[in-house]
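Here it is: the structure, laid out below.
One protein chain is absent from this view; the other protein chains keep their places.
Labels run A, B, C and D following the written order; every chain starts at residue 1.
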Amino acid sequence: MTALTERAVRPVLTVEDLSVVYDVANPVTAVKNVSLTLAPGEILGLAGESGCGKTTLAYAINRLHKPPARISSGSVTFSDADGSDIDLLALSDEKLRAFRWSKLSMVFQGAMNALNPVISIAAQLDDVLRTHRPGMSKAERRARGQDVLQRVGVDPKRLNSFPHELSGGMRQRVMIAMALILEPQVMIMDEPTTALDVVVQRDILREIIRLRDELNFAVIFITHDLPLLLEISDRIAIMLRGEIVELNSGEQIYRNPQHPYTQKLLGSFPSLTGDRGDFIRTGDHALTGDNR
Amino acid sequence: MSYFVRKLGFYLVALWAALTLNFLIPRLMPGNPVDVLLAKLQQRGGIVDAATRRSYELLLGGGTDEPIWVQYGNYLVNLAKGDLGIAVSVFPTPVSEVIGQALPWTIALVGIATILSFILGVGLGAIVGWKPGTWLDSLVPATTLLAAVPYFWLALILVLIISSTWQLLPGMGGYDVVLSPGWNTEFILSAIEYGTLPALTIVLSSIGGWLLGMRNMMVSTLSEDYILTAQAKGLRNSRILGGYAARNAALPSIAGFAISLGFVVSGSIITEQVFSYPGIGSKLLQAVQNSDYALMQGIFLVITLAVLGANLLVDLLYGIIDPRTRARS
Amino acid sequence: MTNLTPTTEPSVADADEALAATAREEGRKPRAGWRAMLPSMTPSLVIGFGIVAAIVLFGLLGPLFVQDPTTVRNSGLQPPGDGHLLGTTQTGQDVLAQLAFATRGSLEIGLIVGVLATLLSAFFGVLGAYLGGFADEAFSLFSNVMLVIPGLPLVIVISGFVPQEQRGLWTIAVVLAITGWAASARVLRAQTLSLRNRDYVAASRVAGERSWRVIAVEILPNLLPVIASQFVFAVIFAILSEAGLAFLGLGASNSSTLGTMLFYAQNGFALQLKAWWWFVPPGLIIALLGCGLSLINFSIDEIINPKLRNVRAHAKRMRIARKAAAR
Amino acid sequence: MTSVEVKNLTKEFHIRNGMKRSTLTAVDRVSFDLLPGRTVALVGESGSGKSTIARMLARLEKPTSGSIDVTLDDRTPVHGSVYRRHVQMVFQDPFASLNPFHSIEHHVARPLKIHRRTRGAAETHERVVHMLERVNLSPAEDIAARRPHELSGGQRQRVAIARALAPGAQVLIADEPVSMLDVSIRLGVLNLMARLQREDNLAVLYITHDLATARHFSDEILVLYRGRVVERGPADSVILNPQHDYTKLLAASAPDPERMGKLVRATGAPDRSGIDNSVSFNHYTGEWTSLDKRPVPVS
Partner (left out) sequence: SASGSGSSGGSGSGSASDTLVAYTGQAGDYQINFNPYSPSTIGGPGEIFEPLFYYNQLQSGDPKPLLGTEFSWNEDGTVLSVTLRDGVKWSDGEDFTADDVAFSLNLLKENPAVNAIGFDGEVAVVDPTHVTITFPAPAFVNGPSILGRTWIVPEHLWKDIDPATDVVAEPVGTGPFVLGEFKAQAFRYDANPTYWDGEPELKHVRYVALSGNQAGADALAAGSIDWQTGPVPDMANVEKNYPGYKAVTVHMNQVALFTCSNAELGCEGPQTDPAVRQALYYAMDRDQINSLAFQDTAAEVSPGFALPERDAALLSDSLPEQTAPMSPDVDKATQILEAAGYAKGSDGIYAKDGVRLAMSVRVVTGWTDYITAVDLLAQQAKAVGIEITALQSSWNEWTEVRGLGEYQLLIDSVTQGPAADPYYMYNEFFSTANTGPVGQSVNPGFARFSDPEVDAALAALRTSNPTDVESRKPHYDIIQQKIAANLPYIPVLTGGTTSEYNAAKFSGWPTEEDLYAVPAVWSRPDSSQVFASLTPTGK
């Protein structure tokens, strides 16, 4: 892993100095001068408390932000495996449309709602293929759909199901399958497991890691669950009020957090198996300072 | 299954309630057909005296002495047999014949107009809602104003301008009476020509509701996650608009459409009055004015069946277009 | 490891603090509950409210200032001019005076129907949904049946059946209310069902609140925008339906409403005689009133569905931005 | 002081699934005691029946069978309207459990008025302010006048706790009280609850699916699986020495930075179909028992 973090490899995604502003009555700069790189096959964790700008950053990378959000500065460059560089912020609408999903796909926060409730899973998978792979025959598309479902551990027989007929975990997997279907080089996952049962969550994480090993796509994994990130990420970026305050390997973040905020975040998770700390159930721990 | 059983149960209860109401209301109304027909005869210069009254009573059958529940039983039995009785206002024509003659006109005119305004309204609403906040949004208050205008007022003014002053379209009747009704081009063209203005007024006055409802639903739907996903998936806008946004946003409108389809039959009274259009609405008015219970009951029955039928249809349709319905029950 | 105590209190964003700070800064009195239920001032609300207020004032105060609307004169069908601001009818009655009284009558009908239909729909919609179980099944079946039973014919029949002496405005209003509440009840039921399962309703029950109080204090206030919107619809529905009935000669016969006024104008061949001052104003008042109420409803819609508000806010920003760019 | 004895609590739901009506046993013969000053944690996967137990304790739902006996120290039972004074609940979602229409003051003052804890508006107000201060909401006067949307999630959950304690509750049921809160303020709220518990000697039922906090904030843990208790015992022993397959799986699923990069790579998802919820391990006695409390041989 360390090799990846040393930028020995040409990064697949480079974000430089990116800022996003919400043009509301009191404009909010939700993402401030963020720079990061993503190496092929790397899992980059992005952690931070609610509202720190994680989702906004993810949207901006794929230019999915809608007014009132506006990218006020910076650049996003996608370095294709074929060697070309794509300046995402300069793409025309049609080129951007073609770029999306085929090179960079996303799994959204609350993916349960990311599926269209009135059309079947098959049709939704098919939509992607029909748009991006116009040459494929119907049978091929169906086979491909079955294939990706299989990969994420969903019975391909469920292809004709409607979203409401699937459990939350299954829907999440379907979303991941959909993100995989074009074999993109980058996948952004925005809190893909937050609403799930720990056991199911674990299954899905395991699945993601396995697929990443198999297909070698890079992942930006967003969550506020730091312990989780520590388990799965190669590198972790800690975000605070729109800025990345610390970006380091998981090992470093855990053993040697630099920024006080990182330290606080780590302190917010009592250890499962570790010692019972002195602060537990005393009621006067320093962390209760946020009580106004 | 229970979804359908429950639905069926509802329809049966609704049907029974409507039938019973149907039975009761005319019996609670003032006037009786003999007096009304006599008065009518008298107005037209006919001679009216005791002999006339006697003969009319014999002809039309005076009040019956049977207890009300026997009448109710007979009524239900006759209905089940499809016998709607005789329409005294056009004695001795059977009610079913009167309705059979009027119904196609209403269904064609108001039905087509309703479908048209639904399609136009929902279509425009989808477009307006797709890009909310643009100049297209000004369509909304404009159509609302049209919807707030009393229908007959709008219709009369349009008749005055389009039909009387400009002589663009005929504003009276269902077809050129010189022609014989039948499935020939000439007649159909004439029927279309005569139906255009009435249909136009219906569309104008009802399009606003659809448009506004659809627009608001579009706005809500557009902020759903699956729309964003569809965009991230790099789908074409046309596909997102059709398959994702409008498809979901139209669901409540479709439920509303069922109800309005059902009311096609009853909603036509004013249209038919303004445009001297043949149809069920004018028959209903005729029945009410002549205390023609049987005709009234027959028309109510048709209206209720239409409403229930349309609802049933859309309930079933809904099961297809919104897969969640079946589970929700 | 996780039990490490941070050495310094981190200079961390504390949302709580920030929020409290802004509230303090602005130093305003926090908005009371009902205030948040008020629509925010938008152009459509201002225009709508202006129109409705003008018409209501006209209906309320107009009759005090105009001539006797029933006085007949031998000077029929005078166009607007001296003495008669809006001209006269065929029988020389002052159109303006009639308009004032008719507006009052129509507003009365609208108000009565609005109130009655709202009460009925709230009763059947909210109570049924809150109680659940059999009551809900029965109430919702009843409202569905009422919805399916054709309204206008029922109105025609019922209004023929009410005794003459009680005829008129109230009858028509009651009949319209009876036939017009069911759709709102369905909307309210759906809303109540979702509110009923909110935790705060459960919380108030856990606190020991009685059922009626849960409905009245915890649920109803949150339904206010929906109820207001249904009320506005009922008023529009009532005024339009009354006009339609009047056109068929089945209106509030012994009272003066905009519908009956139109009926007389229509029967007096106002349109054919090009007496626009007799035919146009009543229809226009109905249209304006309906339009004004709809505009108000747009703003209520924004409370019910905040996404609509965002659209408007966004459109406004875009306009400002475009203007700024142009400059 | 009030304690609660739950015996063989069972809840069945009748689900209409098409023409068939099937019965779902959401909670099956669950027994436990809530004693003053002690916290019992209820852990288990989603849908295992945790909330249903909470709702039955709060009398929002009627048990199908079994008993919930609330008694005072002198063993006099608590019945009727007094019940709600003694047993209160804190809901999972602080955003949904406060009525957006009413001020904070209303929320805290209502239980006081309902249970006649105060006389007169002035006293009520004073009491409201006092309650808010106890949950570290200050300036309390200012907060009392606000409405829920003007507070952060953590602040709201504090209001919810204040409301629950206002009538003088002795038994607090907390149904995932922090799962909707931001990580950085979760501990604050839990610590606050712990402090209040100590101060008032409350009996607390803490429902969560987060094993780590369950371990740190409770004395006893019950592991629920498909409506049944499959393991019970002192907090540490259940977590550190899980016996039942399901508890093991749960413990293994909880993220633990110490296992960085390990567990995820461990091959294959564990097979859950083989997990048996008809037997239960009791750490106090160290025995396996079947549902009807009969000891069963170690599997």
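Here is the rule we use: a contact is a pair of C-beta atoms (placed from the backbone, for glycine too) under 8 Å apart; a residue touches a chain by one contact, two chains touch by 3 or more.
For clarity, every value in this text was computed on a predicted model and none was experimentally measured.
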Chains in view touching the one left out: B, C
Among C:123, C:142 or C:269, the residue in touch with the chain that has been omitted: C:269
Hidden partner chain, touching residue among B:85, B:173, B:256 or B:319: B:173
Touch with the omitted chain, as defined above, among B:25, B:127, B:159 or B:240: B:159
Missing-chain contacts mapped onto subunit B: 29-32, 35-39, 41-45, 47-56, 58-60, 87-93, 97-98, 101-102, 159, 163-164, 167, 169-181, 186, 190, 193-194, 272-278, 282-283, 285-286, 288-291
Touch residues of subunit C, complete complex, unshown partner: 70-72, 74, 76, 90-92, 160, 164-165, 167, 249-251, 253-254, 263-264, 266-269, 272-273
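By definition in this document, only the chains that are shown with their structure count from here on.
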From subunit D, the most remote chain by mean C-alpha position: B
Nearest-to-centre chain - CA centroid comparison: C
Euclidean distance of C-alpha centroids - subunit A vs subunit B, Å: 53
CA centroid of subunit B to CA centroid of subunit D, Å: 56
Subunit A and subunit C: spacing of chain centres that average the CA atoms, whole Å: 47
In subunit B, residues with contacts to at least two other chains: none
Two or more partner chains touched - positions in subunit D: 154-155, 182, 184-185, 257-258
For the subunit B and subunit A complex, residues of the former touching the latter: 224-226, 228-236, 239, 243-244, 247-248, 251, 321-324, 327
Contact footprint of subunit A on subunit D as seen in their complex: 45-46, 136-138, 154-155, 158, 182-188, 191-192, 194-196, 198, 209-213, 215-217, 236, 239-240, 249-266, 269, 272
Parts of subunit A lying in touch with subunit D, wherever the complex brings them together: 49-50, 153, 196-203, 205-206, 209, 224-228, 230-232, 250-251, 254, 264-265, 267-274, 276-277, 279-285, 287-292
